[in-house]
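The structure under discussion appears below in the form of structure tokens.
The complex is shown incomplete by one protein chain, all other protein chains being positioned as in the whole.
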Amino acid sequence: MTDSSDTSDEQVSRSIGRLIVSAAFVVASPFFLAASLLGAAGSDMNIAAGDTSQALPHILLVVWVALGLVDLFREATTFFRAPAAPDSQGRSDDDPVLVLAIMAATVGLAVAIVFFGYMVPIVLILPLLLRLAGVRSLGGGIVAFLILGPGLWWLFNDGLGIRLPALLSGGMF
Amino acid sequence: MVDLTFLADVWAPATVVAMIVGTALGIIIGALPGLGSVVGLSICLPFTFGMDTVPSLALLLGVYCGSVYGGSISAILINSPGTPQSAATVLDGYPMALQGLAGKALGWSTASSVAGGLISCIVLIVAAPQLAHFATRFGSIEVFALILMALTCIAAVSRGSMLKGLSMGSAGIFLSLIGTDPVTGAARFTFGIQFFTAGLDLISVVIGLFAVSEAFTRLAQDGKNESVFSGVRLMLPSLSEWKGRIGNLLRSSAIGCFIGALPGTGAATAAFISYATAKQLSPRRDNFGKGEPDGVIAAESSNNAVTGSAMIPTLALGIPGDVVTAIVLSAMVVHGITPGVRLMSEHLDVVNAIFAVLVIINILMLILAFPIVRLFGKLLAIPESYVMTGVIVFSLIGAITVRGNALDGVVAVAFGVFGYALRRGGYPLAPFVIGLVLGPQFEENLRRGLLLSDGDILSFPTHSWIALVLFLVTAGLILFGPLQTLISGRFARSETARLSREP
């Protein structure tokens, strides 16, 4: 992890990335606030509860957005004064395409488990995940697949008696 | 003088095996990111039905104590706490490892864990009834004051930007309130989805935020960084290195002992409070967050001190302090022992056996730590692409098995993506976790306090002298901590970082 190869362009794009994250983090709060005020968040389930149950969450959302906005303002002024400010926390050598692919595979795996149980998705997606992770050796990949896939399923379901989600309840998968 | 017949139970081969197996299993389960104390105990619970009373309690206590310590191994080696209890250990443990001091950091965490555990055993044996009765004086308003005090830790761990830390803290508390209102039972922020009425599971969120996002971060670099910690060996600190740190160890253990005795708080809370206290009081406070052994000592001694003292309300009053002690209690019930106020008089032999078992388990932890850390060192010698894929799969299984719900796996992964983005945005993760851990207790006690005082929050400090003291301390912490930093930050924006470190 050497930073010597960093060009100023990379530093600028990193600063922009920081800004985007900050902005997204601030926007999340009004989203919840609006949802709650419009009744979309499901608070209408219990009429007798009144609004006491909403008071504290609303205060927290306001604190969140207020502090976030001040922070965003500070980030933005720093950015416009010096767009290529060195960033101590940034990891310059992340490959954005690769990380998005890994995230997509992981999210896909987690969502598929909800619908199809543990075994089928892991058999389909784990090889892809191992490949994306950078496993190049076939033997190693197969061993890792067998241990992390069917191996863990067997260990938990049969060895430890903790049921993992299955496609058919009581079934093999 | 003292009836020592219980020692026969403790030295029975079955008990000895149960202690060794339980402790080793606990450390390993704790160290695997994703699997924590609750999963470990759920795995062992069915086996205890066929065992005698003392061996089955030894197994469960071994898994419990071992897992609380084990979480620190992955906190230090892969920047992800194996359990939420070790979230505070990451703050200084991982920076130490990055400086090539992984073995040393593990040594500090091991020594502090064992010391904290043993200190809490002594407190449990000597003062359980007194402490349990003192703890009952903490009503909703007193606990609220305590939680408020703990929330000031958010400022203490906001590395980089105080503003980001505070907004992360409020976001954490907010997200912890999603689900069912603890007073009315109304559903909040569930968007009509039944799964959300159960709220977000703390363990799944912590797994995602730390372990999954760490896996994303490392895999994104496509094997460009060599694993630095392969073949790591545990190095215990020498006696001379303890010089000037004993006070911190004792204070943090005491905090852990007290928090553990309060039902419904827990090890993660204790670790953050001790960490923040140590950061205020340590002579090396400037170095906190950059790899300071004092930070590791504070976090690890206090979270392991909870393991012994969580048994205080359990044994003295029959009140389980948390999910873990509730499982231990249920194991007693299955073996025909009614836990409760009469436990100490009716089943003194079992209580004494528990005391002895807890002491032995803590010593076993010290012995077992060496081979298990070597084992993990060997595991990390495997190329990172395998290890990190394994971390993702274990995180998924861990999240899914906590409540037996596959949707918790999706939550973990979603927070993995969120955590990755926040790291890139320079946001500190610890304040968010503190908010999540303390949020529910904060709200519950506040709401109960308001019900008791007819909605008059201003009467809280005058409720009792305990409340008054706690509120005054909190006010002091805010005045001399975050407020000062914020004000000084406004006047000398470019020098915020330097000024905030001035005492």
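Chains: A and B, in written order; residue numbering restarts at 1 for each.
To be clear about the criterion, contacts are C-beta pairs under 8 Å (C-beta built on N, C-alpha and C of every residue); 3 or more make two chains touch, one makes a residue touch a chain.
We adopt the following convention: contacts and distances are computed from a predicted model.
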item: Chain not present in the shown complex, as UniProt names it (candidates "ECF RNA polymerase sigma factor RpoE", "histidine kinase", "Tripartite tricarboxylate transporter substrate binding protein" or "Cation:proton antiporter"); value: "Tripartite tricarboxylate transporter substrate binding protein"
item: Touching partners, among the displayed chains, of the absent chain; value: A, B
item: Per the touch definition above, residue among B:A14, B:L98 or B:V183 touching the missing chain; value: B:V183
item: Residue among B:L177, B:I327 or B:L368 touching the omitted chain; value: B:I327
item: Candidate in contact with the missing chain, chosen from B:A24, B:L45, B:I76 or B:V437; value: B:L45
item: Positions on chain A where the hidden chain makes contact; value: 42, 45-49, 115-117, 120, 161, 163, 167-173
item: Footprint left on chain B by the chain that the document does not show; value: 38, 41-42, 45-46, 49, 133, 135-140, 179-187, 192, 194-195, 197-199, 201, 263-264, 313, 317-321, 323, 326-327, 330-331, 333-334, 336, 338-341, 403-405, 440, 444, 448, 451-452
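We take it that only the chains that are shown with their structure count from here on.
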item: Geometric centre distance via CA averages, chain B-chain A, whole Å; value: 23
item: Chain A-facing residues of chain B, complex; value: 39, 42-43, 46, 160-161, 163-164, 166-167, 170-171, 173-174, 177, 181, 183-193, 196, 212, 216-217, 219-225, 383-386, 388-390, 392-393, 396-397, 400-401, 404, 406-407, 409-410, 412-414, 416-417, 420-427, 443, 446-447, 493
item: Chain A residues within the chain B interface of the complex; value: 1, 17-18, 20-22, 24-26, 28-29, 32, 35-36, 40-43, 45-46, 48-50, 52-54, 56-57, 60-61, 63-64, 67-68, 70-71, 74, 87, 89-91, 93-95, 98-99, 102-103, 106-107, 109-111, 113-114, 118, 122, 126, 129-130, 132-135, 140, 144, 148, 152, 156, 160-165
